[in-house]
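Shown here: the complex without one of its protein chains, the others still in place.
The letters A, B, C, D, E, F, G, H, I, J and K name the chains in turn, as written, and every chain counts its residues from 1.
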Amino acid sequence: MRILFLNGPNLNMLGLREPGIYGSKSLGDIGDTLRERAKAAGVEINFRQSNHEGELVTWIQDARGQFDFIVLNAGAYTHTSIALRDAISAAEVPTIEIHLSNIHARESFRHQSMIAPVCIGQIAGFGEDSYHLALEACLKKMI
Amino acid sequence: MRILFLNGPNLNMLGLREPGIYGSKSLGDIGDTLRERAKAAGVEINFRQSNHEGELVTWIQDARGQFDFIVLNAGAYTHTSIALRDAISAAEVPTIEIHLSNIHARESFRHQSMIAPVCIGQIAGFGEDSYHLALEACLKKMI
Amino acid sequence: MRILFLNGPNLNMLGLREPGIYGSKSLGDIGDTLRERAKAAGVEINFRQSNHEGELVTWIQDARGQFDFIVLNAGAYTHTSIALRDAISAAEVPTIEIHLSNIHARESFRHQSMIAPVCIGQIAGFGEDSYHLALEACLKKMI
Amino acid sequence: MRILFLNGPNLNMLGLREPGIYGSKSLGDIGDTLRERAKAAGVEINFRQSNHEGELVTWIQDARGQFDFIVLNAGAYTHTSIALRDAISAAEVPTIEIHLSNIHARESFRHQSMIAPVCIGQIAGFGEDSYHLALEACLKKMI
Amino acid sequence: MRILFLNGPNLNMLGLREPGIYGSKSLGDIGDTLRERAKAAGVEINFRQSNHEGELVTWIQDARGQFDFIVLNAGAYTHTSIALRDAISAAEVPTIEIHLSNIHARESFRHQSMIAPVCIGQIAGFGEDSYHLALEACLKKMI
Amino acid sequence: MRILFLNGPNLNMLGLREPGIYGSKSLGDIGDTLRERAKAAGVEINFRQSNHEGELVTWIQDARGQFDFIVLNAGAYTHTSIALRDAISAAEVPTIEIHLSNIHARESFRHQSMIAPVCIGQIAGFGEDSYHLALEACLKKMI
Amino acid sequence: MRILFLNGPNLNMLGLREPGIYGSKSLGDIGDTLRERAKAAGVEINFRQSNHEGELVTWIQDARGQFDFIVLNAGAYTHTSIALRDAISAAEVPTIEIHLSNIHARESFRHQSMIAPVCIGQIAGFGEDSYHLALEACLKKMI
Amino acid sequence: MRILFLNGPNLNMLGLREPGIYGSKSLGDIGDTLRERAKAAGVEINFRQSNHEGELVTWIQDARGQFDFIVLNAGAYTHTSIALRDAISAAEVPTIEIHLSNIHARESFRHQSMIAPVCIGQIAGFGEDSYHLALEACLKKMI
Amino acid sequence: MRILFLNGPNLNMLGLREPGIYGSKSLGDIGDTLRERAKAAGVEINFRQSNHEGELVTWIQDARGQFDFIVLNAGAYTHTSIALRDAISAAEVPTIEIHLSNIHARESFRHQSMIAPVCIGQIAGFGEDSYHLALEACLKKMI
Amino acid sequence: MRILFLNGPNLNMLGLREPGIYGSKSLGDIGDTLRERAKAAGVEINFRQSNHEGELVTWIQDARGQFDFIVLNAGAYTHTSIALRDAISAAEVPTIEIHLSNIHARESFRHQSMIAPVCIGQIAGFGEDSYHLALEACLKKMI
Amino acid sequence: MRILFLNGPNLNMLGLREPGIYGSKSLGDIGDTLRERAKAAGVEINFRQSNHEGELVTWIQDARGQFDFIVLNAGAYTHTSIALRDAISAAEVPTIEIHLSNIHARESFRHQSMIAPVCIGQIAGFGEDSYHLALEACLKKMI
Partner (left out) sequence: MRILFLNGPNLNMLGLREPGIYGSKSLGDIGDTLRERAKAAGVEINFRQSNHEGELVTWIQDARGQFDFIVLNAGAYTHTSIALRDAISAAEVPTIEIHLSNIHARESFRHQSMIAPVCIGQIAGFGEDSYHLALEACLKKMI
């Protein structure tokens, strides 16, 4: 069983950027913790980040037939990218949308998600735990 | 540690209503499974449902000082109830918003959540697992 | 054969409230006339009113498997209640939406019906006769 | 007593067009059944169809002083024609708006009726029975 | 010098329709008075009415090269007809838009004119005098 | 002379909820002070709170013929409840709308009042004094 | 008989400003021609311009009981000034709204007139002739 | 203690303008009554009116450090003037917004107040009593 | 094999109307060229124009079972006619929407097509070639 | 003569992705067929795909002076990319916009094209044939 | 060479008003510094402020032929004044729009500038330096 964790623009700034809000852990730290937890559950994970919409699109396409789940924190592209939405449709890999912050409690332009209609579900607002809850969700779905 | 699970209108129809979509488990079944899981984790839960907006408001108010977390599936009231929103603000109990279905993938009037801005976070689209993930989230926050 | 007539908020004020517009008959009078007509047609009817959205939701849920049709004058809740809409979907009893006045000829916030998309049809503008036409519609559908 | 039934664009395709939705009866069949029912009630009816907005306008104007009621299924012109609305105002014949399908449950551009504010009431969603219910409504009003 | 006066839907009801608002003169009377005034000024006028959008379009097209001005009271089609707008552009005859009532003081859907952007100007709200003022405007422009 | 003071959802949390904003007085305290002031002015007052929209609707209906004025702090229902609006119309008791905070200075969804068009006037932003100013307004109107 | 012609902001630039569009006549020239024409018709006119919204408001107020008609070219204030609208209502002098250019054919923010609903009618698009047609309209109304 | 009462455009027409709605008292009469009441309470008041937005802005600025409260009936400028809003912010004198009529029950363009977000509160709909209630509010705040 | 080419309002003005934009060929010339090309491909075509929405509706209805394709340049009715849309649905003849100009590059009210959702596809912006490309599309589909 | 065919995000999934809708041919197959057809017509074509908005922008810029036409299927970027629009303007190579599906018959966010206003025309809904029709259009334009 | 600096409503409060945001320099101080800098560059400047929209309009008109540039900080009138926009068009003096604060980062009603479309450019957000940068811009343009 394989799960692909994808991270969109600016998530590579985690730990540096507004630690009061986003926590002091780096994205690499989160990936490490997830890998440990996944290993314990007998699941292989792949954890990547890109600032390029096109690269994220390609990674999602390439997941077709290679992964059982995608966990996608699309960052700012969540709200505007029809290309990501179409990629998820084309990949036909069940996808979970996650966010560190509660996007529904922020600026109104962050309330809309272009990718939500093609995802299984959404987890938002739990900081690093959003990643862990998504992993749980995958494990529950897999059983 | 105590967690209050509140269910809004029509959730008492679970199991009966469109089982193809919502599953064949009743709300009572979900409550039982949660109670077991909570017990194992040393947490007490209280699990209720009401079709009345006013009753939900009162229950949230009464949680003040009595519970560590509220997990709220407000059903249809999610999208229109400012009263629930104000109750959550007044109760000052950390609240997690959950939904069985992915509300962001449904009719546009279900995309907006009036309560989201006063909740910690949102979990939507995982069916019964939305409840279990919320319980996980509480446990993680409590540690 | 059994038909449930449900009346929403403020319809208990019929006869008192602006009789020039709504007529001088009370809601009880309308119920009596309907009962007579129904009896003649060999149909049993149940006629209720509530000011509580939650009570209307419960009554609609309870109609499941108990009634052949619901005739619903949801009053002010017509325009805002997603809970009533979900209840109708869950009850799976064919429902006819009625209104005393022609809601499409009144203030713009009364033009939209949240429940229409889950109802068979709508009859509006015929005063007390809206109830009788709905009864006719049920009888025609039953044949 | 005389009632004018007017049918707008594409209603001449009834029976041919999507019989699964609109039924297999032609518009002529509906007219025949109405004429029988009207005869039994001692009422004369006139039943016409046109694809031309202008012709419908003229027919409504000509009804002035010639008919006691107009029953109008304006079809697609319902949603856009201010000319029909003005014709109804000018004719000063009480008019009932009908629709075969429940327009409020279809595409959003069919939710708005330009003619509703100058009609007595609206009956929508009962297929052929929408015509019969409108006839009933006229008979009730005439008493 | 030749001027074409065109009247849109329901203007043939003038004198009959709400005389308190629109006056008791028929459209024919207005045409007669205009013809007299025009004759005195040495101008030939042509005065027509149609309920058909298509016929009005054709008349405007046919005015090309035949008339020096069009005075157009497009009635209800003012607010929705792109076809009339395109006809005016194609005819290349200077056109004055007139209205009996002050459309800007009525329902909001009458505030917008689809034809205004291709007309010289607009005269609205002076009842029969709107026609006479438009004739004056033509005479002034011709000098 | 009799005045009915009605309080909507969450107003029972006054004193507990964000005392920095809403003051440390409970709703009961406010009722007591009003009763004293009213007694001095020779007026009887009745002071109630409910979290239920339906109960508020019923209380307003029951005020018909029993009270000279209603002073209504509808809380969150102010912005969404057509049922309260219809109840005020039906009760035919002059009603004053009040708010503790200046709703026009808060979130945009609190700027609109569904009940304002059927009330005499609105007093907002003076904390507890909003109640006392409303009492003054009633006394002035009564003279 | 007395008519007040009022001109709003920037109309004092006529003749200087874009003569290709607005003509080479100054506002003073237009006033002179109007005065001549009015004299011939036995009518006294008063012709003024101001860049100040407040001064225009005052002049309209002062017209109460002093003038039979106001002809108002409110310029840019047409589209935004509720104060001018209220002044016209308060003055109770029949008012004609005029514009040099066809405002309905210009930028969309010039399509709306705040003052139209309280004016008799509107004449727009005839350049200097808009003034003369308004004078004609007054003379016709006076007869 | 000193309070500045400011009145915006057209309020000088009070008593003359639609006395059925606005009452037969002039603005001067209201000022006199207020002055008496204020004197009795040991408070000095200053009462002015202007049709000029700029003059009102200047008066508000000049109140800085000179007055304890401003009571502002901004009339038509309420709905459009950002300049008044900025003046209130700059003056740093607590300001109460008042209206003779219930602006929330009138045309939709009168529902929005540009100045509300920088005022303490709003009193609307009590005619002359709106002024007196505002005076009460100041006195209560001063204690 | 038979193809019906239908042309909406004002297309009969081609060649006359703004030849700089629309070319100097008349609609008749275009029909002739199409007929030649079709003949060579062994296909029969029928080529018509009407200014009447109702007539276009009738022609589309009559195409049912008589033609293999409709190529429709609905002109101005493209943007407003629900009647044409319903006719295409009812006729069940595959329909291609064409436009001489690139409607998406013109005024915003020409960007929306009411008929697009019931057509196979759209070809816009190629002048006379839009017709020839549509013929090609039919031929390709027929193979 | 040289034509550049550009394909945007996810078009590389053709043949794999929902073959029922998009056909079983890969993008490479389409390119091959086009090359053959072009060769026969004596035209050289260049056929590329990218998931990167920036790369598409660069390719369009580089076409300046190198190609006679661009045929652009911008995929999801059609609806949001102002950068592509500006690139087309800057490149000054005549560009034809194509789509496999009829974008006007899909979700509303696909109805708007940001690039249409700077393209010659649009061909949408003909599947692979959209490419061939665009090639035809180029050939016709070149003659 | 002459430059006119115009300041709109409330800018006379600079230094007094929220010095934390707007700085402690008065508008007079800014004028003095500008005059020095201008003198050094051999340019004459004129520096004025008014709270009156009408006065600003007049000053802009009077600049015609008298000044080489206008630098305009229109304050609150920026967002609503069509009169200022028309004055700038009429004056035909190149105008630079400036703002102390970054209006695009403030309340949404401050994002729109009515005057921007008739100005050369906009400088916003640099406090007093906005004035100096505008002076630089004039000097650069003059060279």
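Please note the rule applied: a residue touches a chain if its C-beta (ideal position, glycine included) is under 8 Å from a C-beta of that chain, and two chains touch if they have at least 3 such contacts.
These figures come from a predicted structure and were not determined experimentally.
Peer 1: Determine which of the presented chains are touched by the chain that is not presented, and list them.
Peer 2: The undisplayed chain, in the complete complex, is in contact with A, J, K.
Peer 1: Looking at the whole complex, which of K:Asn10, K:Asn51 or K:Gln122 touches the chain that is not displayed?
Peer 2: Within the whole complex, the residue contacting the unshown chain is K:Gln122.
Peer 1: One chain is left out of this view; which of J:Arg17, J:Arg85, J:His104 or J:His132 touches it in the full complex?
Peer 2: J:Arg85
Peer 1: Provide the residue numbers of chain A that touch the chain removed from this figure.
Peer 2: 8-10, 12-13, 16-18, 50-55, 75-77, 79-80, 109-110
Peer 1: Which residues does chain J use to touch the chain missing from this display?
Peer 2: Touch set of chain J with respect to the missing chain: 52-55, 57-58, 61, 64, 80-83, 85-87, 89-90, 92, 114.
Peer 1: Residue-wise, where is chain K in contact with the chain that is not depicted?
Peer 2: So the residues of chain K touching the missing chain come out as 102, 104-105, 111-113, 116-126, 129-130, 132-133, 136-137, 140-141.
FYI, only the chains that are shown with their structure count from here on.
Peer 1: Considering only chains that satisfy the touch condition with chain B, which of them also satisfy it with chain K?
Peer 2: none
Peer 1: Equivalent interface to E-G, which of H-K, C-D or A-J, with over half of contact pairs matching by residue number?
Peer 2: Checked against E-G: the matching pair is C-D.
Peer 1: Compute the distance, rounded to whole Å, between the mean C-alpha positions of chain E and chain I.
Peer 2: Chain E and chain I have C-alpha centres separated by 31 Å.
Peer 1: Calculate how many whole Å lie between the centre of chain C and the centre of chain I, each centre taken as the average of the chain's C-alpha atoms.
Peer 2: Inter-chain centre distance comes to 47 Å.
Peer 1: Please set out, as single numbers or ranges, the residues of chain H touching at least two other chains.
Peer 2: If we look for residues of chain H contacting two or more partner chains, we find 52-55, 80.
Peer 1: What pairs of chains are touching here?
Peer 2: A-B, A-J, B-C, B-F, C-D, C-F, D-E, D-I, E-G, E-I, F-H, G-H, G-K, H-K, I-J
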